[in-house]
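Apart from one protein chain that is not included, each protein chain of the complex appears where it belongs.
Then we have subunit A:
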Amino acid sequence: MGPETLESLQNEAIEEVLAAYPAKAAKNRAKHLGVDAPEGVKGACDKTRSNKQTVPGVMSQRGCAYAGSKGVVWGPIKDMIHISHGPIGCGQYSRGGRRNYYIGTTGVDTFVTMNFSTDFNEKDIVFGGDKKLKKALEEIDSLFPLNNGISIQSECPIGLIGDDIQAVAKVHKKETGHQTVAVSCEGFRGVSQSLGHHIANDMIRDYVMPDTAFRKDYESTPYDVSIIGDYNIGGDAWATRLILEEMGLRVISQWSGDASYKEMANGPKAKLNLLHCYRSMNYISRHMEQEFGIPWMEYNFFGPSKTTESIRKIASFFDESIQEKAEAVIAKYTAMTDAVIAKYRPKLEGKKVMLYVGGLRPRHVIGAYEDLGMEVIGTGYEFAHGDDYKRTKHDIERSTLIYDDVNEYELEAFVKKLRPDLVAAGVKEKYVFQKMGLPFRQMHSWDYSGPYHGYDAFAIFARDMDLAMNSPVWGHSKAPWDKEA
């Protein structure tokens, strides 16, 4: 397929999809769809409309502010207890689905995979839930004496009934001396989980950053860095940590996968903040730059090309000793990743991929696919802002269909039209495409495999893509008695 054909197909796909909508919705959706290419002057990445209200009545894949705060930013902090404050559902549906790996004794000094809920009933809605919340905080402290703080994650009704959870948290903190943070991340706020990230970051700024208790005896080194915006899905942050430590850096905190409260409170002692998920954690990185003078840089640890590029960029912030070690790390792993590519590229070369994920992955994983000779022909974000699309421009390698907040109807239509060999998105989409006989990988949870960050992880990524693409199961759809079409 030549680039012109691909581009015209992509444009046709958009036209066809828009034709299905009533006029008002079509007009809206047209602004979120487009085509871009590396050589495009003003392509879709520059002008795609994003971070806007989802069209009502469609199957959007988006989550809510609560999901952004509890599910992403606060929830993985392992030694705090995060209360889902409100009705029972939200805590239950968000329980244990994100594979934020951690080490600790669950239920004793770590709590990530548990569900704490104030389990609202009608009475709480009518009379308010502040008293129940206060009691809940006391019960938690009495049953879990080793918790290092509590966060209260508001569900929709809290803001609507006007409960003063900030006051409850303040009183509890005063009475117990324990960190207690009330996060107003009600699901109806904003247009997606993205606002939840921002709200969550603001609360970390206001409550965790000013806590200097641990910083008093802290002994700094010139090589102290923090990993920011890595949620340790399948152990990603650990794989990243290994590389950084091999480079001679000292990782003083991980945000927020496998994070402990103390690490985050000591965050301001870092010399450099390394930001992986820009969308969810740029806010706190900017704050730390302003408030504590800590520079931050984005990096990408998907696939050897990007990992190597990022390692060099990180090393350039430090002295020659680090730069030398960085080169040694690159050299150490290159033979292995070359072998991985040599093994898998022949089986994956030229295969077309369409992506649809959140956070940073719609752009960051492109390089990893291209390293394996696979071609990404469509990508989009659930909850990006304009700056995410601008960043995407640098990562696309060919004519690429760009879709913002794409819903199930559109994605299905795009896939049918462009016929990729692999779709990489989330669990809600997974079985739709597998039924069509299309290989699929979940790129939110790495399909229960992983890690995917770093060099070792690339080997797993390559093996998983091969497993998906070259499984014999995709060939079984047609029964032997079915006549050739």
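In this text, a contact is a pair of C-beta atoms (placed from the backbone, for glycine too) under 8 Å apart; a residue touches a chain by one contact, two chains touch by 3 or more; residues count from 1.
Throughout what follows, contacts and distances are computed from a predicted model.
**Student:** Name the chain not shown, per its UniProt record: "Ferredoxin", "Aspartate carbamoyltransferase", "Nitrogenase molybdenum-iron protein beta chain" or "NADH:ubiquinone reductase (Na(+)-transporting) subunit E"?
**Tutor:** "Nitrogenase molybdenum-iron protein beta chain"
**Student:** Can you say which of A:97, A:222 or A:295 touches the chain missing from this structure?
**Tutor:** Result: among the candidates, A:97 touches the missing chain.
**Student:** Hey, which of A:222, A:295 or A:437 is the one touching the hidden chain?
**Tutor:** Touches the omitted chain: A:437.
**Student:** Could you tell which one of A:37, A:64, A:247 or A:425 touches the chain left off the display?
**Tutor:** Residue touching the chain left out of view: A:64.
**Student:** From the listed residues A:100, A:117, A:151 or A:280, report the one that touches the chain absent from this view.
**Tutor:** A:117
**Student:** Which listed residue, A:74, A:261, A:278 or A:403, touches the chain dropped from view?
**Tutor:** Once the missing chain is taken into account, the touching residue is A:261.
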